[in-house]
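Okay, handing you the structure first.
What you see is the complex with one protein chain gone and the rest in place.
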Amino acid sequence: MARFQLRSVALTITFVLGFLMIVEYFISFKSINDLAANIRDAATVIIGLASIVGVGNITRNHLRNISRRGDNWIPSIIMLVSVWIPLVIGLLGTQNHPIYRYVFVNLFNPVGNAFFAVLGFYILSGAWRAFRVKSLDGTVMVLCAALIFLKNAPVAGYLWSGFNDIGAWIMNVFQAAGYRGIIIGVAIGSITTGLRILLGRETGYLAERRGGQE
Amino acid sequence: MSSGTAISRIDVRYLFLALLIVSAIPIMSPMGLPMVVSPLTKKSFNFIEGLPAGSVVILDAQHSTGYGPELGTQYAAVFKHLLARPLKVVLVAFGAEGPQLYAMTLEGSTISGPPIDPNRYGKKYGTDYVWLGYIPGTVTAFAAFASNSWLTKTDAAGTALEQLPIMQNCKTVKDWALVVSVSGGQFEQMIAQWYSAYKTPIIFGAPGVSAPRLYSYIDAGQLTGMLVSIGGAAEYELLLKGPALAVSLMDVLNLAQILVVVAMIAGNAIHFIGRSKEKK
Partner (left out) sequence: MISVEYVLFGLCAVAIWSLLYRENLAYRIAEYFYVGFTAANLLVQAWESALKIAWTPVTKGNHLWILPLILSIPFVLFFHRKTRSLYMIPIAVVVSVGTGLAMRGAIHADIVGQVGASMKSLIQPGPWDNSFNTAVLTIGSFATLSYFLFTKEVKGALSKVPRVGRLFIMAVVGAAYANTGTGRLANYSGILLNLLKTDAVYIAAGALVVIAVDILRRRAKKKP
């Protein structure tokens, strides 16, 4: 019963605040605009502190993994250490604490950098194995990819300016046209989904165990 | 043996080794391969050059360590340009790693290049530039900061905004002359909350993975300019007449990209030769 009432309160909040944000955009009425601005300011605090759930989930799942000696239980210890030690140092000593900064600059930064750089190697292997001229669609895709790579390599444009011109045309016109259709389609979809959320037809965000869709 | 089998028999790790060897050459022996500044980078540079003295510019560090020098060098280049001009720079971070990356930019790092000292440009903290710190919430934060630029109440060090002369001219989005956001995502939301609502000019520092979808917005006039990946940063450094980290990485990038194109052509060539042999 209490959970049902909480759910109703949550759905009412969603409806009221959501439509307030939309309506406020179209009217110029100081008290409503100020109220909406204050709600937005307060919401930034709540959104930021939602990361508590992330830390809690990581802690719970990896403690369980360690206690059961599951797969990768040794890295799970590293996970918990790399969450809680920086967290304690950061909360007690702020992010400007020397140890916190040292770990960020000398460990976190190179790991993050190297992580994303790995994809560069797989881009090369994908170009070798997967990009095949087998059909008209494949030909367009491969040609566009090759020409954009040559546009992005300045020396190619220096050797023949045509690479720059063709690459610029593909980016500014050909693929921009395709992306515009995608942007419009995605926007229509997001408005539809947004309306479903505000009207309470989509409740997955409430994290109820019995599922969220009506 | 079919062409598909021939290609799949070659261990892909040999390709990785080839990439490492090809990339190591310009590092051990810099080539100084030529570069041409693109119209888009020039447009972004000229817009900042043309801002009247005293204009308020918001510089947003929304990137992360994952983007490394791709966005780190863009941020450093634009920051140097803004410091070199008689502008009021309000620095903010809508990304959680922004505060640390801002500090790394000032101190010099492997992803942003040499250190930047605002004092060298004759800039005084609190009067010419201010660092407000991190604001969580993406879309909500964009809208909240636009309607109330005093959202954080203090700067990152805890000084009340009332005590900072620069913030007297920066109360809402209507006081902003330009927003420069170096970010890995959320571009559409920034355009929606800042340009569509208030017609604020925006220049993005975008990674290669996100840049393609932003050309539609440039064509529609919703985006003033853009720096694309590390090439945009290198071009910007050339326009600033101060080549730094981005320019030094372009030799490696040149050869690596040409190797990818060669791999694409070679893979297709082997595939077609194999197929014609199978047909015979």
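First chain written, first letter: the chains are A and B, and each begins at residue 1.
The criterion applied here is as follows: a contact is a pair of C-beta atoms (placed from the backbone, for glycine too) under 8 Å apart; a residue touches a chain by one contact, two chains touch by 3 or more.
These numbers come from a predicted model, not from an experiment.
K.L.:
Looking at the whole complex, which visible chains does the left-out chain touch?
P.N.:
A, B
K.L.:
Name, in rising order, the residues on chain B that touch the hidden chain in the full complex.
P.N.:
Touch with the absent chain occurs at residues 13, 16, 20, 23-24, 27-28, 66-70, 96-97, 99-100, 110-111, 133-140, 143, 151-154, 158, 188-189, 191-193, 195-197, 207-209, 211-212, 216-217, 219-222, 228-231, 245, 248-249, 252-253, 256-257, 260.
K.L.:
If the hidden chain were put back, which residues of chain A would touch it?
P.N.:
Counting over the whole complex, chain A touches the hidden chain at residues 2-3, 6-7, 9-11, 13-22, 25, 39-56, 58, 60, 72, 74-76, 78-84, 86-87, 90-91, 94-95, 100, 103-108, 110-121, 123-124, 126-127, 131, 136-138, 140-149, 152, 169-188, 190-191, 194-195, 197-198, 205-207.
Convention: only the chains that are shown with their structure count from here on.
K.L.:
Take the average of all CA coordinates in chain A, do the same for chain B, and state the distance between these two points in whole angstrom.
P.N.:
About 17 Å separates the centre of chain A from that of chain B.
K.L.:
Can you name the residues of chain B that touch chain A in the complex?
P.N.:
The touching residues are 7-8, 12, 15-16, 19, 33-36, 38-39, 64-69, 99-100, 103-104, 109-111, 135-138, 140-141, 143-144, 147-148, 151, 188, 197, 208, 211-213, 215-216, 218-219, 229, 231, 250, 253-254, 256-261, 263-268, 271-272.
K.L.:
Under the definition above, what is the set of chain A residues touching chain B in their complex?
P.N.:
Against chain B, chain A makes touches at 25, 33, 36-37, 40-41, 43-45, 47-48, 95-96, 101, 104-105, 108-113, 115-117, 120-121, 123-125, 127-129, 131-133, 142, 145-146, 149-150, 152-158, 164, 168, 171-172, 175-176, 179-180, 182-183.
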